[in-house]
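All protein chains of the complex are present and in place, except for one that has been dropped.
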Amino acid sequence: MEQFEPVIVAFCCHYCAYTAADTAGSQRLSYPVGVKIVRVPCTGKVDAKHLLTAFEKGADGVLVAGCLVGDCHFKDGNVKAARRVEFTKKYLEEIGIEAERLEMVRMSAGMGREFAETATAITEKIRALGPSPVKGKNCCCGKAA
Amino acid sequence: MQKKTKLQSNGSVLVVGGGLGGIRAALDLAEARKDVILVDKAPCIGGLMTQLDRTFPTNNCDLCTVAPFTAKDSRGGHLDMRGLTTVTAVKGKEGNFTVSLMTAPRFVNVEKCTACGECQRKYPECVSFAPGLDPRAPTCMRYPKATPYAYVIDMAKCADKEGLKQCCPVGAIETDALPKVEEAQCGSIILAAGAALFDPSHLDYFGYAAQPDVVTSLEYERILSASGPTGGKLLRPSNGQPPKKVAWIQCVGSRGLQKGAGAYCSSACCMFALKEAMVTRERFDSEIETTIFYMDMRAFGKDYEKYLNRAKEQYGVRLVHSRPHDVLRPVGMDKLQILYTVDEAPKHITEEFDMVVLSTGFKMNEDVKKLAEDLAVELYADGFPKTDCFNAVATSVPGVYVCGTLQGGKDIPETMTQASAASCLAGAKVAVTPRPKAELPAVTPECAGSPRVGVLVTLCDHESTALDTTALVEYAKSIPHVVCAAAFEAACDPSSFDAVKAAILANGVNRVVVAGSSPRYELEKYQAMLAPVGINKYLIEVANIREQAAWVHAGEPAAANAKAKQLVAMAVAGVMAAKPLADHVVPANKNALVVGGGVTGMTAALELAGQGAKVCLVEKTAELGGVARNLVKTIEGGDVQALIADLVEKTTSHPNIKVFTATEIVDHSGQVGLFRTGLSVNGAYKEIEHGATILATGATPNQPQAFLLGENSRVCTQLDLQKVVNEQPKEVKKWKNVVMIQCVGSRDADNPNCSRLCCQSSIKNALAILKENPNARIFVLYRDLRTYGRFEEYYQKARELGVIFVRYSVDNPPKVEAAGHYANVTFTDVIMGRQVVVSADCVGLSTGFVASRKSNEALAKVFGLPLTDDGYFAEMHVKLRPVDMDKAGFFVAGCAHSPKVIAENLTQARAAASRAMTVLANDTLVQEAKFAHVDRARCAACLVCVRACPFDVPQITVDDKGLGRSYIDPVKCHGCGTCAAECPAKAIQLNQFEDVQILSSLDQLLAKVNA
Amino acid sequence: MKSIYEYYAKWIREGKLKVSSDWNKERKVKFTIQDPCQIVRKTFGDPIADDLRYVIGKVVGEENIIEMTPNKSNNYCCGGGGGFLQSGFTEARRAYGKVKFDQIMETGADYCITGCHNCHAQVHDIGHHFGGHYSTVHIWTLICLSLGVLGPNERAYLGDDLKDVNVFHPESEH
Partner (left out) sequence: MTANIVSITGGKQSAFIDKVKEILPQGGNLNLCLTCGACASGCPATGLADMDPRKFLRMCAMGMDEEVTTTPWVWMCTMCMRCIYVCPMEINIPQLVFNARAAWPRENRPKGIRDSCDMAMRTETNSAMGTAPDDFKFVVEDVLAEYQEAQPEFADMQAPIDKEGAYFFLNQNSREPNTEPDELVPLWKILHLAGADWTYGSKGWAAENYCLFLADNKCWEHVTRVSAKQADDLGCKVFLNTE
C-alpha cells in the first residue's frame, strides 16, 4: 500500500512562522510536501471558522504557527490564537475528529530548523492517526458556520 | 571629434561604479531625494555580483531584489545612470567638484535594439566582454538580464563595419558613433568601482595556466551559473565530464608576501569557497566530494560560523588545514594531483581531484587606482585607499568616499553597509532636490472588473533547478480566469520588464499572481513595478514557489513541481477574491529615535542631526559611551577615549539632538513615519513621536566560566588585560610569559557564533605588551586566526615580533591550572606533536561578546521585532539589507546586530542613518490599506472587538441614525486582524486578508490538484 | 655568472651549433629532463629551463621529450644536492630520491638528461638502486651526438641503444 501522505494546512503568521518557513527554504531544510502554508498577518487573525473549514474541506491536520510567547508583533495575538485553538480542539472532539489533528506551535523568524522539524513531526503524527475521518464522508460539520 | 555638452546637475553626488555597492549608494541617495549620477565603464550595471551564481549566506542570487529599483522611471527621477562611462578628469573640491565624464559609444542604438542576437551570431569577434571562462560567453551581456538590455560592439575588433551595420534587421547598429564627453557638477564623490581579482597564471605550482581543470573561484562560479559557458552544468573544462571530486585552495593571492600576493586577507574567499562547495553538493550531485584546503577558516560575519558548521555537518564539505604545495597533472593522467600534508604528521599525502578551484583574492584595480591618484587620494602600497581609522569610507580627500571591495576585500553585506555609509556622508554634502511626487493611482471600479488574471513566473532557472517553469506556465494558463501566463526570467533587469507590461496591457489583465520567491521580498517590488500599468497593488498575490517548493523540496522534483502548481492555484484563488484598495497619504514625522548611547548610537544620531533630522537619543544607563568606554585604543592606534569624548561633546551640544539618559523604552505604537514611543525617563513617563528608529543597543562582554576566570588572579579577559597594560606598565614589564586563549565562550554550543573582534584584540594587546616589555614571550592559542582585511598585517607584525601562535582543536583544548605564583597553561603543539607547558604570568582569555539577550528581548517585544537565535536583532536581509529590519522604519547598527570592531560599528551607524534618511526625507507617507473595517449593518456593538484589540483602536461611535457601532480608525489600526477573528457577527474584515480570500485559498489548497 | 645552457641555446639559434635531431627521427628514443634546482629554481628560473628544453628539443627532437611533473622552477629535487651524496645518509638519500625515481619511471623515458653533476650522480644511483632501466646522460654528450662529433670514447653514459649511433671516428676507440 502506498504511504498515506497527510495534507496539513499551516496558518503561519507573517512575522515569525512564515519567515521561519522562508528560512527553512533558504537553508534547504526539507519538510513534507503535504504541509501547505497560508500566510496571515498574525495568528490572532486565524478564526475558528478557518480551522473548521480546513477540516471540512479535507485537511488531515491543521497547524497554527505563531511567534514565541511575548514576541507577537501585535502584543498577544498568538496568545489569543492559542485560546481559540484550545477551544476548537474541544469542538473537534465533540464532532468526532481527533483533537491532535490541530496544533498550535510557536517559533521565531530565525527558527528555520524548528519549522522543518515541527512540520515533519506533525506530519508523522497525523500519518499515524490516518486520514481525517471527514474524508470520504458527507460530513456537515462547519456547514452551519 | 567628440561632442561636448554641459550638464545641468548642480548638487549631485557622483557614484563611480555600478556594482552592488554603487547601486546601493545611489539608491539610498535617490530615495533620500538627492540627485545622483551613477557611472560604470561596463555597458551594464551589476558589477561582480552579476557573475556570481549564488551568494552566501542565503545561497541564492538575489540580484533581483535590488536591480529593479535602478529602472530609469523609478526613484523620482533622482537617479541618472550611465553605462560605458568613465571619469576622465576631476577639478575642484568638496562641495564643488567638476567632473568630466566620457561615455564610450555602444555602437548600438539602445532604443532600437531588440537584442535579437543576429549581430553576435554573424560577428562574434566584435564581442568584447569576457566574463569567466569563455572569452565570448554567450553574448557581451554579462548576465542574461543585463541593464540595459542591448548588445555592445567592440569596434576595434571589427573588420567589416559595413557588413556589421547591414546585418542588423532593425538598423540599430551605428558604426560611426563617437564618444560623448560631458561635464557635471557634484558636491561629493563615491568611489564604488570594485576591485580586480588576483591572476594566478604565474603560480606554476598551482597549474592554473597549464591545466584547464584548475580554475579560479570566479570561473567556477561561472561554470555553476545558468548564464555561464556550460549553461549551468557542472562540467570539467578539460573533458566536459562531471567532476567527482573538487578541491578548493584558499588564500591564493592573499595573505602572502611573494609572487604578487597582497599581505592582507581578502575577507570573502573562505565563505565564497564554502558556498561553492555547498552549492556543488546541493545543486549538482551530493556524491561529489568537496574539499577545502585552508590556512584559517574565516567565518567571522554574522551567523557565518553556523554557515560553516552547516557546510561541514549538513553538507559534508571536508575541510583540511593545509596549504598544498602543488596541483599537478602528470603526463598521460586524467586527474589532478594535490600534494599536501596535515598537521599531525610529517608525511606527504597525494590525493586526486577532478577539478581544483583557486580561491583568488582581491587586488586593487589599476583603472580605479589611477582615478584615485587623480583625485589625490592617499593609497597604501598595495593600491587600496587609506581611510580614517574611525571612518572606513572617508578617504584622505574631503568629499571623496569609498565603499565596497574598492576599499578592501569584503563580502556583500559589508559592501552594502559601506555603500549606505558612504551615501550618508556624501549625501550630507548636497541638498535635497525637490521633484514633484507621482500621484497615487486611483482605485477605479474597472480595476476590479471581471477578473482577468495574469501569472508571472519570475524564478530564475538557476534558483529553481528542481522546478520545470515551462510546465508551470502551461499549468497556470489552464487555470480558469488566467488570461495570460509567462515565465519572466529577467527579474533583475528593469528594462526587460517592458515586455511584461506590454503583455499585461494587451491581455487586459487586472489581477496578477507572481510566482517567485517569498512575498516578503517580492510583493513590494511588484506592487511598485505594476502600478504604472494600472494594476492595483492589492490585486497582486505572490506564490512562494522558491522557499516553499524549489528550495525545501530541492531533492524531490516531482513533489516540488506539484506543490508549485498548487501554490500558484492557491494564489490565483486568493487574488480572485481580493479587492482593490487605496492607500492613504498622511504627513510623515521627520524625527528619529536612536536607542543606545554608545559610539554607534551617538554617531547615528549625529549623522541624522547633521542632515536636519531631530533626534531623540535614548540611553539606558546614566552615561553615554557604552562598552567602548572600556577600550583604550584601536589596533591602528586610534584613541577611543578621545573619540568618545568628542562624540559626547557633539551629541550633547547638537541643537537637533535630545539626549535621554537613564531612560528605558516602555511602549510603542504606530508605523513607519508615524511612530509613537513611550519612555521612562528616570522613572517619569514621556511620549515621543518619530518617523524612523535606529537600534544601537550594543552587546555584552562575555564572562564565561572557563579557564579559572574569576578564580585565579593571573587569568583575565582581554578587556581586563588591556586595562592592565594601559594602567600598570610596571607590572607588565615584569611579565616573562603570557598566554592568550581565543574563542573562549564563542564558537561553542552556548554561543555558536564567532565574536569577530577577539583575534584582532588579542593581537592588539600582544603588541601593546611587547611595546612595554619586548622580552615577554607571548603565546596565542587559537582555533582559526580571523584577522580579516588589514588586520592580517597586524597578525604578521605580531609574528614578526615573536608572538607564537599555536592552533588548538575543540577536542583538545588547552588546560589552565594554578601553579603558585603562576598559572600553568598546558596545550599541544600539533605540528611538533608535543605537549607544551607555559608558566604564565598572565593568561588573557578572548571571551568575546554575547547578545544582551534580556534587554534585546524586552526591546524586541515592545517594538515587535525579530531576534536571531542567539539574541541579536535580525536584519531584514542578511546580505542586501544588512541594517534594515523587517519592520519598516526600523534599522539596526553596531553590536546589537552582531559583534564587531569600533570602525565597523561606526560604518554601520552611518549606514543606518543613511537608510533612515530615505524614510525621513519624505514629507508624506503612503499608508498601506492594511486595516480592519466594520460592516456597520452587521455590527451589534457587542464590544468584543473593543476588548480584543491589542491597541485599543475600535471605538463605539454613534452614527447619524443614532446607532452605536464599532469604528476602527484606519490610521491607528495595526492590521493584525484579531478583531476580525473574534467578531461573533463577522462584521469586521481585515483588508488583504478577508475571510473570502483565506477561504478561497483554502478551497483551492484542498481541492485535488492533478499535476 | 651565467649558465652554459643559455649559451647552448644562443649558439644553436645563431646557427653556430648545427645540431640535428634526424638521428632520432626513426629511433624515437625518449628523453626526460631533470632540471637542476641550483640553476633553475634557485638562480635563473623558468627562462633557463626553457632554454634547456629548446636545446634538447633541437638535439633529440621535441616530440621525444617526455616531461616529468612537476618540472622547471617547480621541479622536484632529486636529492643529490646540498652534500647529501657525501653525507653518509645513504638510505635517507635514496628514500628522498624515490619520488624522483618514480617520476622518471612514470615518463617511460630511456634517458634522463641531467645538467648538473650532483643530479647526475644521484639520478644514476637511484636508477641503479631501485632497478630502473633508464640511462643518465649529460646534455653535452647529446649535443655532440646530434652534431655528429661524438667519438666512441665519449659515450660512457649512453646506453647500448645509442653506443653505435653517429659515431665520430669509430677507429679512435680505446
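Lettered A, B and C in written order, each chain numbered from 1.
By definition in this document, a residue touches a chain if its C-beta (ideal position, glycine included) is under 8 Å from a C-beta of that chain, and two chains touch if they have at least 3 such contacts.
These figures come from a predicted structure and were not determined experimentally.
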item: Omitted chain's touching partners, listed by label; value: B, C
item: Option touching the unshown chain, where B:123, B:340, B:707 or B:849 are the choices; value: B:340
item: Among B:212, B:242 or B:256, the residue in touch with the chain that has been omitted; value: B:256
item: Touch residues of subunit C, complete complex, unshown partner; value: 1-4, 7-8, 11, 16-18, 36-37, 39, 41-42, 73-74, 76-77, 79-89, 92-93, 95-96, 99-100, 115-117, 138, 140-141, 143-144, 147, 149-151, 153-154, 156, 168-169, 172
item: Contact footprint on subunit B, counting only the chain that is left out; value: 205, 251, 255-258, 261, 295, 321-326, 339-343, 346-348, 736-737, 775-777, 779, 796, 799-802, 804-805, 807, 822, 829, 831-832, 834-839
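Basically, only the chains that are shown with their structure count from here on.
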item: Centroid spacing, where centroids are CA-atom means, of subunit A and subunit B in whole angstrom; value: 33
item: Whole-Å gap separating subunit A and subunit C, where each centre is the average of the chain's CA atoms; value: 78
item: For subunit C, residues contacting two or more additional chains; value: none
item: Footprint of subunit A on subunit B - complex, ascending; value: 58-60, 282, 310, 518-520, 544, 546-548, 551-556, 559-560, 562-563, 566-567, 570, 857, 860-861, 864, 866-869, 874, 886-887, 930, 948, 950-951, 974-978, 980-982, 986, 990, 992-993, 995, 998-999, 1001-1003, 1005-1007
item: Touching residues on subunit B, where the partner in the complex is subunit C; value: 204-205, 326, 328-331
item: Interface residues, subunit C side, partner subunit B - complex; value: 46, 66-70, 72-74, 103, 106-107
